[in-house]
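Of the protein chains in this complex, one is absent; all others appear in place.
Here the chain labels run A, B and C in written order, and each chain numbers its own residues starting at 1.
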Amino acid sequence: MPNLSKNASKLTRGFASDNQAGVLPQVMQALTEANHSHAPAYGYDPWTLDLQQYIETCFGPQTRVYPVYNGTGANVLALQAILRPFQSVLCAKNAHINEDECGAPERFLGIKLQTVDCPNGKLTPQDIENHLHYRGDEHRVQLKAVSITQPTEWGTLYSKEEIQALAHTCHQNGLWLHMDGARISNAAVALGLSFEAFTVQAGVDVLSLGGTKNGIMFGELLLVFNTELNSEILFFRKQLTQLHSKMRFISAQFLPWLQMEWWKEPAAHANLMAQLLAKGASQFPEVQLAQKTQVNGVFAYIPKEWNTPLMQHMPFYIFQPATNMARWMCAFDSQKEDIHRFLEQMKQLSKASDVFLEL
Amino acid sequence: MPNLSKNASKLTRGFASDNQAGVLPQVMQALTEANHSHAPAYGYDPWTLDLQQYIETCFGPQTRVYPVYNGTGANVLALQAILRPFQSVLCAKNAHINEDECGAPERFLGIKLQTVDCPNGKLTPQDIENHLHYRGDEHRVQLKAVSITQPTEWGTLYSKEEIQALAHTCHQNGLWLHMDGARISNAAVALGLSFEAFTVQAGVDVLSLGGTKNGIMFGELLLVFNTELNSEILFFRKQLTQLHSKMRFISAQFLPWLQMEWWKEPAAHANLMAQLLAKGASQFPEVQLAQKTQVNGVFAYIPKEWNTPLMQHMPFYIFQPATNMARWMCAFDSQKEDIHRFLEQMKQLSKASDVFLEL
Amino acid sequence: MPNLSKNASKLTRGFASDNQAGVLPQVMQALTEANHSHAPAYGYDPWTLDLQQYIETCFGPQTRVYPVYNGTGANVLALQAILRPFQSVLCAKNAHINEDECGAPERFLGIKLQTVDCPNGKLTPQDIENHLHYRGDEHRVQLKAVSITQPTEWGTLYSKEEIQALAHTCHQNGLWLHMDGARISNAAVALGLSFEAFTVQAGVDVLSLGGTKNGIMFGELLLVFNTELNSEILFFRKQLTQLHSKMRFISAQFLPWLQMEWWKEPAAHANLMAQLLAKGASQFPEVQLAQKTQVNGVFAYIPKEWNTPLMQHMPFYIFQPATNMARWMCAFDSQKEDIHRFLEQMKQLSKASDVFLEL
Partner (left out) sequence: MPNLSKNASKLTRGFASDNQAGVLPQVMQALTEANHSHAPAYGYDPWTLDLQQYIETCFGPQTRVYPVYNGTGANVLALQAILRPFQSVLCAKNAHINEDECGAPERFLGIKLQTVDCPNGKLTPQDIENHLHYRGDEHRVQLKAVSITQPTEWGTLYSKEEIQALAHTCHQNGLWLHMDGARISNAAVALGLSFEAFTVQAGVDVLSLGGTKNGIMFGELLLVFNTELNSEILFFRKQLTQLHSKMRFISAQFLPWLQMEWWKEPAAHANLMAQLLAKGASQFPEVQLAQKTQVNGVFAYIPKEWNTPLMQHMPFYIFQPATNMARWMCAFDSQKEDIHRFLEQMKQLSKASDVFLEL
């Protein structure tokens, strides 16, 4: 192997995003083991068939799984399965589908996203009820779905009961409930629940189940719990450019990741690292946590002049420029030493003299 | 590692598609080596930066590379870069973009594909000239691009001179030339040319450079040779759901695959296997080659009653049901014994008694 | 009234298109009479309600009528009602939806048009059967509808029996049959049938019923005969920018045009004028009719050098540049003297000396 990427040796860990981490070693091993002989393409291989079977065991026999390439693909395909072009989906203003997908839902589906300003990233049943006027009015888009992110883009969590309440309001009003689970592992360990407990068992109809933020190389699973919604998805997955030919290499990652619970310990570790970082950082009088740290992201208002010196050591993003709210994401491979080093840097910037940095 | 995919042990090789083969061992090794530390996401990692640099060395300093997930993604993104929604692209009727992408170009771009019935899969300059009427007529879509596949979907090749002639006619008429190079490795070894020789140097403007049919796990490269076309591609790649977060794992495959010419020997081998299969099969009086075997696919008319017994041994597809034209694709890991076994099976079905099957 | 359009006084009649004619005087009178008081907008006015009622009387109580602005709008809305984005419609290559709508169906619906080269503009049941492969194959668009134009864009007619046969093949295979009736009046008088006889009674599912080519100022009717197809059309009509606020002014034209048969005599006259023109022109040895003249358009191959001198007197279009096939459309207000003058001009260009021009 040539020395192709000499710059790669300089790479360091940071808090920019959990998708900057690599792949779990056991996932890499699973990929290697799947690499033998020929396998039917486009999802008819043994790994994908086994994955479908395992999904049924966990989520119920009516569940169908559609492996795709990424989260945006899973979200767009989910909305495609449940919406007609004159219908709309309700979501938080800071939802990934609204702010971070470069308008993919509008572009592909022709739909409107109706957004609610949610200070903590979470929708409520009242938010849904506020958008039920104008049903049947041909001048208005017709609300047909609600999309929530679990955990939210701001690191907060819906409880199982909150999801049940949202699902109840949805179903009473003929709406579908979609969950964007890009970081679903982190939610599950934080809630102490299985994936199925706060998705299909709480009334979710369609789930984007993500793994790249927790050790998967590529791929995401679209899970459809309602049998009414399956008839056209195979065609749409292909048309949306989200059908992988060598699908065995997506399924061979997710199958043991789910079955062997490879998702659990890494997510728990990332959540713990975020707790430590939140606890440490909040000791500084200049730092104010913006949200309760429930999973693997810390959201904090920091002095603007801290941005450059802090980022030099450990890259991260300012998530809300107007308030200089920083986002610090911890990954499955974040280390206590990373956090310690980061807090040390803060200490040099802070006026506080009495901060205790042991983790 | 649990025995997750017990059915996987029963997998056998066949001629259904070159994308049913696995991943080159050296590619798997490259993926493993890329798996360390954190790397910037979305293409700002060292592997992708190195890939851009290497591409410039080969294809010229004006070239830009955009890694995407798959061939349909690369093709749609290529057409997105060069077409406005009221414009059209000319292609062969049996082009992948027309027949095998479930209408993705029409769906995403809103464009019309204008098709030509090409008995050998190849467009000619005259085909382009036949479609130049109605320019400026607002009732008609406006031809703006030509898309060719190299090698074609029917296993035939454009010579460098033929591509140059097409590019000349395109550029004289204000059209862009796109090449779908899903099997570009097989074309390059068959022509005895480098990739650049029959693409950028022959006048191609935009290239979909594929690898999954020649040992890559996932990913395809969009290469843009004309600097006018770059300004919006980053946004469109994201919006088209084709931006991978952990892009290092696409680039880390393609970088050595290109630089160390990992593509060459496997493609040459697949082409050779197809030659042997074509030579062997054409000895049977019941078998008639439909196209000259120029790369790694054999296209042959066979008796309909052979379909089932032959497929039982080695899966393949009937590519043209009306004429019972079979397609037998060879892959980098096809073996002489596979071909021998297949021909033996033909021998049992054939009336011929004097066929000599040594390869 | 000021002399606003001084150039308007120089206008003359020609054979360029039947939509260059004006409005039937009785239609203008109907518009004037509808102009009083306030009326509910968007189709809830008395004229539109009466139109719905009258349509039910003629086409059956299950029929629904949706007034729109124009033919392209009606066609796109019809296809929207019957197609999902991964499905396709089969039509003649020279169909208006394929060649003369600037790609509107692909743009709005994301669908593919599958086309057949029809020398006389007419599809056959065999054409449909040739496109039934690949059902259920997610890589292929899925044929779901057939669209025919009556009369065709080349001035030919489907008999009632031919339409029945097409409908039969469609319905046996789960396809919908759409008819583009932009010149349906001319077809009806030529066939000696009512509109309903060769539409709903022949198995057509959705009809674009046009009037602007026969004396209507603006507007076209979408008629839906199958009750399954109505549930979403109101939303789509609005979204497709085809919902007129003051809809009474569309309905007030069509209601008496249908009920009082205002369409009949003008269409019969236009057809007769075309017969006379065809008969006269075919006397010249340089002129060869391309199609049988069945309605109000004459299609004829003429010498290229005749184009300019003929067009100077009476504008018309060359419909097929490669063969110099001219199209001469007659309108409800075309006059024998127009034809006579046109033939006189031909006489001056022709080598023939013995042509008899009395009509």
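Criterion: a residue touches a chain if its C-beta (ideal position, glycine included) is under 8 Å from a C-beta of that chain, and two chains touch if they have at least 3 such contacts.
Just so it is clear, the model here is predicted, and its values are computed rather than measured.
Trainee: Going by the contact rule already stated, which one of C:158, C:235 or C:306 would touch the omitted chain in the full complex?
Mentor: C:235
Trainee: Taking the full complex into account, find the residue in C:12, C:126, C:312 or C:348 that is in contact with the omitted chain.
Mentor: Considering the complete complex, C:12 is the one touching the chain left out.
Trainee: Among A:41, A:55 or A:111, which residue is in touch with the absent chain?
Mentor: Reading the full complex, the residue touching the unseen chain is A:111.
Trainee: Can you list where chain A touches the absent chain?
Mentor: That gives, for chain A, the contact residues 85-86, 88, 99-103, 106-108, 110-113, 130, 133, 138-141, 321-322.
Trainee: Tell me where the left-out chain touches chain C, residue by residue.
Mentor: Here the touching residues of chain C are 1-2, 4-8, 10-14, 16-17, 19-23, 25-26, 28-41, 45-47, 49-50, 69-70, 72-73, 76, 101-104, 107-108, 212, 217-218, 235, 238-246, 249, 252, 255-256, 259-260, 315, 331, 333.
Trainee: In the complete complex, the non-displayed chain touches which residues of chain B?
Mentor: On the side of chain B, residues 42, 84-86, 138-139, 142, 232, 234-239, 243 touch the unshown chain.
Keep this in mind: only the chains that are shown with their structure count from here on.
Trainee: Centroid from C-alpha atoms only, then distance chain A to chain B, rounded to Å. What do you get?
Mentor: 33
Trainee: Per the centroid of Cα atoms for each chain, what is the distance between chain A and chain C, given in Å?
Mentor: About 52 Å, centre to centre.
Trainee: Could you list the positions in chain A whose residues touch two or more of the other chains?
Mentor: Within chain A, residues 235, 238-239, 243 contact more than one other chain.
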